Structure formats: structure tokens, C-alpha cells
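Note that one protein chain of the assembly has been removed; the remaining protein chains are unaltered in position.
This part shows chain A:
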Amino acid sequence: MSDQILLKKDLVPNDVPSLEEILAASRKEAQDVTIGTTLFMKKYGVTSEAEYKKKMMKQGKIMHHAHIGWNSWEETAKGFEYIYDELTNKRGIILDRFGVALDWVMGVPQEMRDKVMKGGSLIFETPEEWAAVGQVVPIQPHFGDHMIGSLNSTENVKLALKAGVTTMGNIAQYYTYEYPGGLMSKEDRVINMATAIGLMGLFRDQGAVIHSNLDDGFGAMFHDLANLTGWAIMERYIVEELLGGRLSLMYGNLFSDPILRIIFLMANDEINTYHTPGSMIYGNTIDYSNDYDRNYAALCSFVLADTCGQMLFPTGHAVTPIPITEAIRIPSADEIIQVHVTANMLEEKAKHYQAFLDIEKMTVEKEKLVIGGRIFFERVMNGLDDIGIDTKNPCELLLALKALGPAKLEELYGAGKKDEKAMRGRVPIKPTDIVWTIENRRTQICKTIDNLEHSLDGVNGIVAATDVHEFGKEIVKSVLTEAGMNIFDLGANVGPQEIIDTIIETDSKFVLVSTFNGIALTYASELLNGIAQQHLDGVTVIMGGLLNENVAGQTLPVNVDDKLTEMGVVCSSNADQLVDLIKQRL
């Protein structure tokens, strides 16, 4: 894409079907679909989750969500039963919904699955297996990832509706989750996705709700919350105004400030034209680390805020207490139960806070976001229209927005005031928590290190992430840059060979790798072998994140700290120790 001139052909290089053609395809796909009935629906006498949520909102009941990520159906079903028994039967705590994490291969059309490597999560092979998900316990299932937005959107929507699942996502995933290249063109992916949204739209009066986790998509990458609000308006426009669906927007992973969570809820509520009940608010995971005690405090902070938010502004979003072990491993059933019991207690106490929260002050902040958001939305629409994008064509819009990306969108159309010195050339109306947190952590860490400035002048280092998680890498990078180190940032999803080539081109003596995807040992071994083969003496490899490895036959990845240390890797997850660690090795 040209940096200077934005052209339609750079964003939407090939023709795509019109809105009418997409809707016609949706109608065709909908012909053989009827919504199934889950145990949950039977128990509560409803025909959709949305109907249940509306009832609960009227009654002032706070709903709860648990995220399940086990890798076999057998284990998942057993976990459902165990959690239901422990929480509802034994303690009288109602869990309203389960989020079921599907394997990424489920996002690939059946006929292409033999070309790809399966992951370690749940795979349904037949309609019967899909249908079973709602027949174990009276808790409503929700499908998030690898559904709408994947390469197999339409087929998965049909199977999920037939299984009685009426709320499903995850639109945001389209923008940031990539399947192996070459399987399907980007045009075919959006056509499939838009058809699925249109199909859900045909069932909207029967309670079909599309879900999008803003923090999974570009939401995580905006620097200004006002622009994120504008982005939320854009997602609503495409799903609701163009394709006739109903959208629930989820957020929370990257919102650390508890009050900001309530303010963003209010902003979200205001732009929710059709009063579609929300799916869930996810827990704040940016404050989670390997320190369980601190995680417990973070848990209480966001659960309390989200519960107060629902008491004040019932939007239907279920509160999601995140097990305190989540940053370390896939949580067990007992760890899920533990945090729901905690949330139950917090709900009792939330009532006392509710009346003393300064709603007026929060409303002022909410207004800023909504007004800024509307400006961003209008600017994006006008900007795209100017270069010839048909803003009434959902496929063109989806392609153009993705091709532009969040950084360019903020630079070109951001609501904040222009300022050359500001990040992305604009002063944020309200910086996102992720930007604020990185800056805050950097400042905190830098304060604790004596004589930091210039302490690593002239030292070259490489930072890289083995997966999509760049948060830790960004903090490490900013602290080391502050110390004067010359950092070469390779970004996310970096392979060992790229690091080896970069060591040669940069003569770096330090390689800092962030990893969360269960490949720490294999990765380190390949990296160290490559370094040895090239005779690159004196290179220190430092690894942080989740230092574990997937092992065949084991449900959870195994910790490999000891093995890595034995191999000569320095294992460290604390950015504040890195400067000393590097100094010692100079």
C-alpha cells in the first residue's frame, strides 16, 4: 500500500458481491435451519438466550459467564457437569453461560481440514456432536472464536443454530486472526462471513445475536478509547444497518481501570440502537501474571466494577470472573468454581458501592467517548467514500477496514487533535488502558533501576514474540530503550531462523523472546542450534512469558524452565531485572 496516496485498489483489489447478492445467499443458506432447543432453554422456558437475558435484566439479576478451554469433548462434558453440580446444586450459585473454545481448525471448511495441522482444542466432527453441547447441563453454551469471521462462518452458524446456540461470535477475530495463507482468498473469507451475518439477521426476531470481542480485534490496537468507541459504531453499522443482524459488543480483556470499565459500558449502551442484550464482559487479563495473590486482587477489582455496572446500567452482559491461574495454564474446573464463588460474594458487597459511585462524573467521560466515537465513525465513512469504497457494501467495507489497520485508521481519521509529536499524530481523547499500562509499567520499572539512563548505550539486542502476544515484549523493549540499548524489534509470530539472520545483520549479543504458545523448548532448541551452527559466539538468549511446552497425551502444557536453564537460556519474566542481567553479561 502506498504511504502517500490511498487508493481503492490497494484496499479492495478485486470485485466483491453487492449487499443484495449477499443477502440472497443468506436467505438460501437459511432455508433448512431451525433453532434447536437446549436444556437451558427448557429449564427457563425461553426460545433463545436473548429472551432469557431480557427477562433477567428486568428482574435486576446479574448474569455470569465461564470460559471453557479443554481439548476434548469428553473432558468438557465432564467439566460442565462437575461445575454445575458444585456451583448450582451444592452452593445455589447460578452460572448462566459457558463460552466454549473451539479448535482453530473448526474455522476451516471441512473439505480443507486435511491440509492443515489440528490444534489442541475442541473439534466437532458431526451435527450430533454440535447438538450435544447444549444437552449436558442447563447452562447456555456460547461459541466465540472460529465461528463468524472464520473461513467457515456460514456452515458453523448453521450448525450452532441447529444446536440451540443463539449467541455466537466473533466478528473481531476477522480483523486479527489469520488462518494459514493460501486456503481461501480474502474476498471469499468476507463473502462467507457477510453471508453468515445476514443469516443470523434472518433469525434476529428469534433471538439470534452476533458477538464481537472488541479486544480480540482492532480494539486492542487503538490508542484512543474514543476511536475504539467509533470502531464499535462501525461494527454495529456493518452488522446491523447493512446486514440486518443484531450485535453484542464485548470488551474487558484489556481494560485495567475498574471505573473505565463502567464508563465504556455506558458508552456501549448508548450506541446500542436496538437494545440488543450483551453477551459478556470479559475479565481484565492485562494485570494477570504468575503472581496469584496480585491476580486475586485484580479479579476482585474488575468483578466488583462489572457487577456495579450491571446493577446501574443493565445491558445483559454476563460478568466473567477469570481464574487466577489463567496466565499460567488452562484453568481446571475447580479453579473456575473458585472464582465464581468469589464473584458471588462480591455481588453481595457491590450493592453497597452502587449508590455512592459518581454517575455524573462517569457520564461526562462517557459523553466524551461517544462524541469522539461518532466523529471517528463519520471521518472513516467519509474518507472511504472519497476513495471510492462503496460504504453500503459490507464486503468492500470489511476488506478496506482490515487493509487499513488500526494505526492508519487512527492516523487518518482519529477523533483526537492533530499533533505531530503525539503517537499516531493525534492526542488521544482518552488513552486506552493498554497504552496507559505500558507507559505506567515502563515508568514504574525505570524508577526502580538506579542509573538507568545510558547504562546500556551501544548494546544491540533483538526482541521478538513467538506468538501474537506482544504486551510483554513492548514493556521489555521500552525499558531497554530507556537504558540506551539499541533494540531491533521483529514483532509477533517470529520464527527462530529470522532471529538468527537478524543476529548476523545486527551483531546483537542479546535476544529477548516472549512466548505463550506452548513451544518454549522446541523453539529454544532450534534457536540455540542455529546460533551454534553459525558460530555466533557470546549470544545470550533470554526467554519470558509462559515457558512451557505442549506434550502429547497431556491436557496442559508442561513447564520447561529447568530444561531451558540447562540448555543455557536465561529464564526471566521480570522486566525490572533485565537491565542488571544484561549488564552482568556484557
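By our rule, a contact is a pair of C-beta atoms (placed from the backbone, for glycine too) under 8 Å apart; a residue touches a chain by one contact, two chains touch by 3 or more; residues count from 1.
By our rule, contacts and distances are computed from a predicted model.
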item	value
Candidate names "Glutamate mutase L", "APC family permease", "Nitrogenase protein alpha chain" or "Ferrous iron transport protein A"; UniProt protein name, chain not shown	"Glutamate mutase L"
Selected from A:54, A:97 or A:186 as touching the chain missing from the view	A:186
Selected from A:268, A:478 or A:502 as touching the chain missing from the view	A:502
Contact residue for the chain not shown (choose from A:460, A:481, A:525 or A:572)	A:460
Where the missing chain touches chain A, by residue	1, 9-10, 13-14, 104, 115-119, 178-183, 186, 189, 403, 460, 466-467, 486, 488-490, 493-498, 501-502, 504-508, 517-519, 523
